[in-house]
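Heads up: the structure comes next, in structure tokens.
Missing here: one protein chain of the complex. Every other protein chain is in place.
Here is chain A:
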Amino acid sequence: MASAKTCITQLGRTSLTTLGRTQYRNPPTSIINYFQQTTRHASSSNPQKSKKKDVSKKKPRTNFTQYDLRAAEQFSLCDAMRYIRAFEVGRPRASPKYDIHIKLRTPKNGPVVRNRLRLPHPVKTDLRICVICPPGSKHASAALKQGAVLVGEDEVFDTVKAGKIEFDRCICHVDSLAKLNKAGLGRVLGPKGLMPSAKLGTVVRDIGASVREMVGGSEYRERLGVVRMAIGQLGFSPEEMQRNIKTFMEAVKKDVAQMSDRVAKEIHEVVMIHPTSSPPPLTQPYVSNHAR
């Protein structure tokens, strides 16, 4: 490009200067077009654009975008399951393959839906739970009875500090909280979301009950206006799925109703999807359908 430029300037200098000037007085048609185009753009579309910009600057969006659902295709549960089962053919039956997403009509700020529930048919059955309470106490025995993997105080702290975190959830007894805070595990457990805190309901008095709740229980929370949760395993029957979905929907509705005094939330859209790593087989040659 630089060479072309120098070439033209050289040409301009070597050739007659008048010729060069006339060239600019009567520029080539393409440049005229260019100017016309730019002016037309400036007159027609730019004001709209700038207007739009001004509007968006004045009023930032406080709600998440809601799409018109009238055009969306709806499926019955059995049909949706048939599709998902076909996509996921040959996968192990116990793999959690049904996800449900509930889109809420909600402002961007404010409290979010966040809770834990126990589905009639648990999806994740291999949850490992760590319980922090004095070893040998009745809480410890209750926790072990309900299926906790790791129970104790100091030895648990040591293993965690050594970088050995072999559990997916961690709950703490109220009496052991002070010891836990003193141990300084927040830096290790915090980023993983495993640090027990009263706010999350993971600091409890009745260890046995909460462990039972957690084994086969699942957590859900609203992120960007959508509550997502794994709702079923691939091998579930439609009836099992129906019970799970009903329970989940009722729980979310209850949470939403509890927040109704503070914030207006409504359930907008329910989507069931398969959270698979493999894309479904697309655009194959369809010729075989037309050919007899």
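Definition applied: a residue touches a chain if its C-beta (ideal position, glycine included) is under 8 Å from a C-beta of that chain, and two chains touch if they have at least 3 such contacts; residues count from 1.
As a working rule, contacts and distances are computed from a predicted model.
A.B. asks: Missing chain's UniProt protein name, "RAB31, member RAS oncogene family", "SCP2 sterol-binding domain-containing protein", "Peptidase M20 dimerisation domain-containing protein" or "Ribosomal protein/NADH dehydrogenase domain-containing protein"?
C.D. replies: So the chain that does not appear here would be "Ribosomal protein/NADH dehydrogenase domain-containing protein", according to UniProt.
A.B. asks: Taking the entire complex into account, which one of A:R82, A:K108 or A:K254 touches the absent chain?
C.D. replies: Missing-chain contact among the listed residues: A:R82.
A.B. asks: Can you name the residues of chain A that touch the chain not displayed here?
C.D. replies: Its contact residues with the unshown chain are 1, 4-5, 8-9, 12, 17, 20, 24, 27-28, 30-31, 33-34, 73, 82-83, 85-87, 89-91, 278-286, 288-290.
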